[in-house]
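Up next is chain A:
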Amino acid sequence: MENRIRSDYTKSLQDLQDGLLILGSMVEKAIHKSMQSLKERDLQLAQTVIAEDDLIDQKRFELENTAVTLLATQSPMAADLRLIISALHIAVELERMGDYAEGIARISQTIGEQPTLKPLIDLPKMTELATTMLHKSLTAYTNRDKELAIDVCKSDDAVDSLYSDVYHELVGIMIEDPDTVQRATYLLWVSHDVERIADRATNIAERVIYLVTGELSEIDISTY
Partner candidate 1 sequence: MIKNILKKENYNQNLNSRYTKGKLYFTVFFTALMIAIIGLAILLFQIISQGTEMLSWTFVSSYPSRFPEKAGILSALVGSIWLMGLTGIFAVPLGIGTAVYLEEYAPKNKFTQFLEINISNLAGVPSIVYGLLGLAVFVGALNMGRTLIAGALTMALLVMPIVILASREAIKQVPYSHREAAYALGATRWEVVRSVVLPSAIPGIMTGAILSMSRAVGEAAPVLAVSALVYLTFVPTDPFDRFTVMPIQIYNWVSRPQDGFRELAASGIILLLVLLLSMNSIAIYIRSKYQNKSEE
Partner candidate 2 sequence: MVTDEYILSSDNLNVYYGNFQALANVSIKIKPNIVTALIGPSGCGKSTLLRCFNRMNDLIPIFSLDGSIKYKSQELYDDTTDATNIRSQIGMVFQKPNPFPKSIYDNVAFGLKINGYTGNYDEAIENSLRRAALWEEVKDRLNKSAIGLSGGQQQRLCIARALAVNPEVLLMDEPASALDPIGTLAIEELIRELAGSVTIVIVTHNMQQAARVSDETAFLMVNDNRAGYLVEHDYTDKIFTNPSEERTEAYITGRFS
């Protein structure tokens, strides 16, 4: 009889978590595509990313609705309550990440037909790191894995360090040749967006720690 108790409710909770993972993978793809469009100067792909952001927004509202309905109708308690509250937070984080991807795609469009200022090496690397963090944070969420979540928080340092490198490099280029200011600034924005993506992956990881332990804390392992 135990497994029968509140089976509808249990299923709704599962649906909420599944929805979150779907949203996560949508965002992950959007980030990848936006960086690809920037790197390969694929304006068509940039357009796709921009268009698909609406789907991400939609999915987020859908999840939020599910969560609110669960709160309103099922009087969730303890771990269930934390799960739903976390899901609400994570959905917001994911949606914002989607917006950064859209932002990168728009920059890619703004740059237009011309080549990027320099061959992109560090930015794709940063993106790779950031999406890995996102991926890991969602895995940690699914598996209720506190250690993995802490791991995600730690990897933020690597992204920040790369961001710092890219920043200094671009500033150097701008000082050398003021004509590059506009194009360098585009890339600066991109690098900032990617850095923010990583930060939000860290936020997700913090939510996972809350979900598992019930304790709210800022995980600050950063050396900066």
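With respect to how the candidates were assembled, all candidates are chains of the complex that A comes from, given by their letters.
Simple rule for what comes next: contacts are C-beta pairs under 8 Å (C-beta built on N, C-alpha and C of every residue); 3 or more make two chains touch, one makes a residue touch a chain; residues count from 1.
In this text, all values refer to a predicted model and were calculated from it rather than measured experimentally.
Only one option in 1 or 2 touches chain A in this complex, and it is number 2. Every residue of chain A that touches candidate 2 in the complex is listed here, in rising order: 1, 4-9, 68-69, 72-75.
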